[in-house]
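What follows is a short report on a single structure.
Right after this comes subunit A.
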Amino acid sequence: MTDTTIKVDMLARVEGEGAFKVVVRDGRITATEFRIFEPPRFFEAFLRGRDHSEAPDITARICGICPVAYQMSSVQAMEMALGVEVSQPIKDLRRMLYCGEWIESHVLHAAMLHAPDFLGYASAIDMANDGHAATVKLALDYKKIGNAIVTLLGGREIHPINVKVGGWWKAPKKRDMLALREELMRALDMAEAFVDFTASLPFPDKERDYHMVCIEEPNGLYPMYEGTRLISNRGLDIPATAFNDHFDEHHVKQSNALQGRTKAGGAYLTGPLPRYNLAYEKLSERAKAAAVRAGLGREVKNPYRSIVVRAVESLFAVEEAIRLIEDYEEFDPAAVAITPRAGTGMGASEAPRGMLFHQYTLEEDGSIATAQIVPPTAQNQPSIEEDLAELIADELDRPHEEIQWLCEQTIRNYDPCISCATHFLDLTIDRA
Partner candidate 1 sequence: MHAPDPHTDPMVPVIARVTGRTRELSDVVTFEMEVEGWPGFAPGQFNMLSVFGVGEIPISISGPVSDTTRIIHTIRDVGPVSHALAALSPGAVLGLRGPYGAPWPVQAARGRDVVVIAGGLGLAPVRPILYELMENRDAYGKVTLLYGARSPAEILFEKELGDWRSRLDMGVEVTVDRATNAWHGHVGVVTALLRGADFTPANTTAFVCGPEIMMRFGADGLTDLGVAATDIHLSMERNMQCGIGLCGHCQLGPVFVCKDGPVFDWATMKPLMRIKEL
Partner candidate 2 sequence: MTGRPRLAVWKFSSCDGCQLSLLDCEDEVLAVANAIEIAYFPEATRRDDDGGNYDISFVEGSVTTPHEAEAIKDIRARSTTLITIGACATSGGIQALKNGASTKDFIDAVYAHPEFITTLDTATPISDHVKVDFELRGCPISKTHLIELIAATLAGRAPQTPAHATCIECKMAGHVCVMVAEGKPCLGPVTHAGCGALCPGYARGCYGCFGPKETPNTASLSARLAENGADRRQIKRLYATFNTNAPAFREEAKAHD
């Protein structure tokens, strides 16, 4: 196989619409392209003029799979712009909401979207029909717990309604929290079993030396909700507010998509691997033990093993939610009062698939003057293309269909959430 083009026009088992192309000339990869043709939906534009209070509800609609991430980054940015500090109980509940999304999204991705790649099935339903029914059932039951958290705190699993700039609309009842705790306790076994399932998958033996970036929380917690700083394995350590000083969104001619890069032009990686590598110590003992049992080292550079990291993070999220419930006391009022003012604010949090950065400037009356939203998939896009070039290079003598599948599997390592096309470009013009 010397000259060929591997092309998938409709990338399946991802959220949204994407495509990719790998061009091979003389047995070498000469170009890779990961394209997102999700039609532009102009969120940043129509946020202008809306009230600050509407940001969590509106930005949630960017992505149906990680709406909580959008809500979490947006409320933090707004609170900063408005100069309000929310209480610890408010933050704790938000972290718990995020735990729900992590579980639900990680398990969905790992079991329903990614695992079929490792086992050679078109879908989880095919998996279930071919001897893996117990695993799929386990994953569904487990995922449901994540949804139960989001539903209790947020009202519903998709586009939760209870998140508010300044806090919450209504704090949950302690007795409902305790009932949920019972379910979560039962989920611990599922969580462990799920780690073991992901660990049992066959992994391509490949590693890459990524520039890994994630948020850092102020209180020594595993990175999730409150990104006050941004750190990396190459020594980056900056306040989150300095995001735009260190990262750029390039408009690369070849791929015609906005891509997040460091100011120096380098690709970087956000998501489970960076979090794990940079904050391993902050995982719970049980999660660490599960990681060891799953054969994960202290450092993980094999992107295919991100599926195991997701399972470990999900286990952690179950424990974390239990911890937060145990600390919970009902509080009232559920939100701090807001007085509109002009200002600028940033919010960075860890969506299941990576760091999500929001920045807003507000007018005097609290309405939005400008909005900037940098979703994880935009940041990971250059890294995805590099993966395609480097990880596939020595597989080129395999049959076309196998290479194509491997490429897809490689992209799905990222759990790319393409619907968050707040500002991806339509790439039809590149088809020539």
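The definition used in the following text is that contacts are C-beta pairs under 8 Å (C-beta built on N, C-alpha and C of every residue); 3 or more make two chains touch, one makes a residue touch a chain; residues count from 1.
Criterion applied: all candidates are chains of the complex that A comes from, given by their letters.
Keep in mind that what you see is a predicted model, and the values were worked out from it rather than measured.
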item	value
Touching candidate - 1 or 2 - for subunit A as found in this complex	2
Touching residues on subunit A, where the partner in the complex is candidate 2	10-17, 38-42, 44-46, 48, 50-51, 54, 57-58, 61-65, 67, 104, 108, 112-113, 116, 122-126, 128, 133, 136-137, 140-141, 143-144, 147, 155-159, 161-162, 164, 169-170, 251, 256, 258, 334, 408, 419, 422-423, 425-426, 428-429
